[in-house]
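I have a structure I would like to understand better, so I am pasting it below and will then ask my questions one at a time.
Of the protein chains in this complex, one is absent; all others appear in place.
Here is chain A:
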Amino acid sequence: MAVTPIVISGLVFRRGGRAVLDGLTASIAATGITAIVGPNGAGKSVTLRILDGLLQPDAGEVRFGRGAGADVRRALVFQRPALIRASVEANVALGLAAAGSGLGRAARRERIAAALHRVGLGDRARDPARKLSGGEQQRLALARALVGGPDLLLLDEPTANLDPGATEAIEELVRGEAAAGTKVILVSHNLGQVARLADDLLVLDRGRAVEHGPAQAVLQAPRTAEARAYLKGELPWTAFAAA
């Protein structure tokens, strides 16, 4: 099924006595690429993990249209690709372990080959995954995420450790997935990347959404002081006040 608008209502998530998310509320479009930015500790990665279902909020909820999200196929790509010591194709097969449990062997092989071809690793299927370069490993992680045909693709700083060439390759893939109808939510500290990829931009600060709108508009003329401070690269003065 396609993702209907994602409605985040009053999310609260506490860890170690601190509210990482403190009533986060936002409505995210059903299509295109949404970028989430904000200073470290703003709650970006936790938000992604709640959207993925890895974490459960202490309060609030996420609704995918009318449903609670159980039938929305989701995939999460982490900053560091977590690959097992096996071949490239065995790592992609993990993406089908749950998602493609109804597929026959031939169909699985076909899906795996297609996913690898899509990320440009079609000729590396039998290579050891951990012997790939950093950029190739991240493309492999993307193939693993895509092989199950996700409706919602969640990316947590997927190019943070990559050189410009590898970053460009990942961005091209993400753009292609979004164009093909997959909803993409991207967490990134790279504002250039956000400007290149994002349709809309959600700015978080201390566990709350402080601004949300079309990416170019928010980047060029942020309306709130917190968003302006972050986008200008200033340290928020409250960080010092709290310390």
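The criterion applied here is as follows: a contact is a pair of C-beta atoms (placed from the backbone, for glycine too) under 8 Å apart; a residue touches a chain by one contact, two chains touch by 3 or more; residues count from 1.
FYI, contacts and distances are computed from a predicted model.
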{"item": "Protein name, per the UniProt record, of whichever chain is missing from view (\"ABC transporter permease\", \"Anti-sigma regulatory factor\", \"Transmembrane protein\" or \"Methylmalonyl-CoA mutase\")", "value": "\"ABC transporter permease\""}
{"item": "Among A:Ala29, A:Ala59 or A:Ala86, the residue in touch with the chain that has been omitted", "value": "A:Ala86"}
{"item": "Option touching the unshown chain, where A:Gly32, A:Gly60 or A:Pro128 are the choices", "value": "A:Pro128"}
{"item": "Identified contact with the non-displayed chain, of A:Phe64, A:Phe78 or A:Tyr230", "value": "A:Phe78"}
{"item": "Footprint left on chain A by the chain that the document does not show", "value": "52, 54, 75-76, 78, 82, 84-86, 94-95, 97-99, 128-131, 144"}
